[in-house]
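Then we have chain A:
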Amino acid sequence: MDNVKLAITTLINALLILCIYGFSSTVSAETSPPNKAEQNSTRHVVTYNRDSDYKCTQCHKDAKQALLGTHGEEVTKELGKELKCVQCHDSISAEHRENSPKVTKYSAAQSKAGKNKHQLNVDSILSSTANCNECHTPEKLQEQNWTHDVHAKNATCSNCHVVHADGEKQGIQAKPKKQQIEFCVECHQDFNSTDDQGE
Partner candidate 1 sequence: MNTFIEAFSGEAVVWDWIIAVYLFLAGMSAGMVMIAIYLKRKVIEGRAADNGIIKATAILAPFGIVVGLTILVFHLTKPLAFWKIMIYVNTTSIMSMGVILFNVYMAVLFVWLAVLFKDELLNILNKFVGDKLNFIGLIIDKIKPLENMLEVILAVLAVTLAAYTGFLLSALKTFPLLNNPVLPVLFVFSSLSSGAAASLMFGVLVFKQSMHCPSVKWVHGFERPVVMFELFLLLCFFSGLILGGGQKEAAAMAAIGAGFWAGWFWIGVVGLGMLLPLILNFVTSEQTRHTSSFLFMVTGLSLLGVLMLRTFILYAGQMTVV
Partner candidate 2 sequence: MSCTRRDLLIGTGAIIFTTGITSVSSRTLAAVMSDGKKRYGMVFDSSACIGCTKCTEACRETNNVPEGVSRLEITRSGPIGEHPDVKYRFDRTSCQHCDNAPCVHVCPTGAAYKDQATGIVDVEADKCVGCGYCLVACPYQVRFFHPETGSADKCNFCRDTNLKAGKLPACVLSCPTNALVFGDLNDPDSEINKVIANNTVYRNKVELGTQPKLYKIADGKGEIKR
């Protein structure tokens, strides 16, 4: 009987030691220096199983291509990683598939009323442009063109720019100087005739 008892105790002890060993090896796994065999194996390499844009593109079929148009290679080079839909279009609610009232959008809007123009108050315009301004800082914009400064409170970016242009630049940047001037005139003439009181 004693033999059996001893055998059981030894077994339990052995098991315990095994358990402790096993536990300790798991615990130290992270800190232990990686050995070559482990590095070569693909078994433990974690891969993202989900692109954050994957879900978006299920419904918005061409969205990814649209995004890569003007925010593609150059941006990836600048940021070191790809730009994702939600980085700009954040605050997506649970009811997104039903309706999309909460997604941040960047449609053309201006502070003064105009014919066929969407009007927004100054705060909404500023919050809309704030996101763009994180990369396109006011300093950089000022350097590129003075008109950014004077429209900071008065127009959203997409008033003049096509944010998701297809490859080549569209909007104001694609126009020759003469047409750019015409662009200014069109808009200013519009709200000057709508609202003669001025400011």
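We adopt the following convention: a contact is a pair of C-beta atoms (placed from the backbone, for glycine too) under 8 Å apart; a residue touches a chain by one contact, two chains touch by 3 or more; residues count from 1.
Regarding candidate selection, all candidates are chains of the complex that A comes from, given by their letters.
What you are looking at is a predicted structure, and each value in this text was computed from that prediction instead of being measured.
Note on chain A: across 1 or 2, the candidate touching it in the complex is 2; the others do not touch it there.
Against candidate 2, in their complex, chain A makes its touches with residues 126, 138-139, 142, 146, 149-150, 152-153, 178, 181-182, 184-186, 188-189, 192, 198.
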